[in-house]
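Only a single protein chain was left out; the remaining protein chains are all shown in position.
Now for chain A:
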């Protein structure tokens, strides 16, 4: 399977480069998405800290829309509903919910760690391809110049 990059022609290298470009972009956007979701989970986990006994019965404003709020009291500081995916919500106590979010954050960290080396590898490959390409282009230009020189001396 191993192919010597120097053996490939310029158009082939061009194709390889655009393919690598696509892969790098895909992996980068995947990591970006993972990070966005991870931030959401971190925020959710942090906001659970507000739910403690000392805040029980306190008044708060519940957003009905993004610009309209109604007053309410914090009645239950023990239970929250967590979205576990595909439309299922589970009622969990605060401790379990924190554990849930921690699990999700760890899972995402692991996935990102899995992708990162692949991305670096693709980057290195792309760099190698670009290098070979520039060498080839230089050779091509030198060859052209040489043939021009020959042509002009003949004339």
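Worth pointing out:
Assume a residue touches a chain if its C-beta (ideal position, glycine included) is under 8 Å from a C-beta of that chain, and two chains touch if they have at least 3 such contacts; residues count from 1.
By our rule, contacts and distances are computed from a predicted model.
Between the listed names "Mediator of RNA polymerase II transcription subunit 18", "Ubiquinone biosynthesis O-methyltransferase, mitochondrial", "Translation initiation factor eIF2B subunit alpha" or "Prefoldin subunit 6", the UniProt record for the complex's undisplayed chain reads "Prefoldin subunit 6".
When you scan A:10, A:81 or A:128 for touch with the missing chain, the hit is A:81. From the set A:26, A:69 or A:89, the residue in touch with the chain omitted from the display is A:89, counting the whole complex. Of the residues in chain A, those that touch the hidden partner chain are 81, 84-92, 100.
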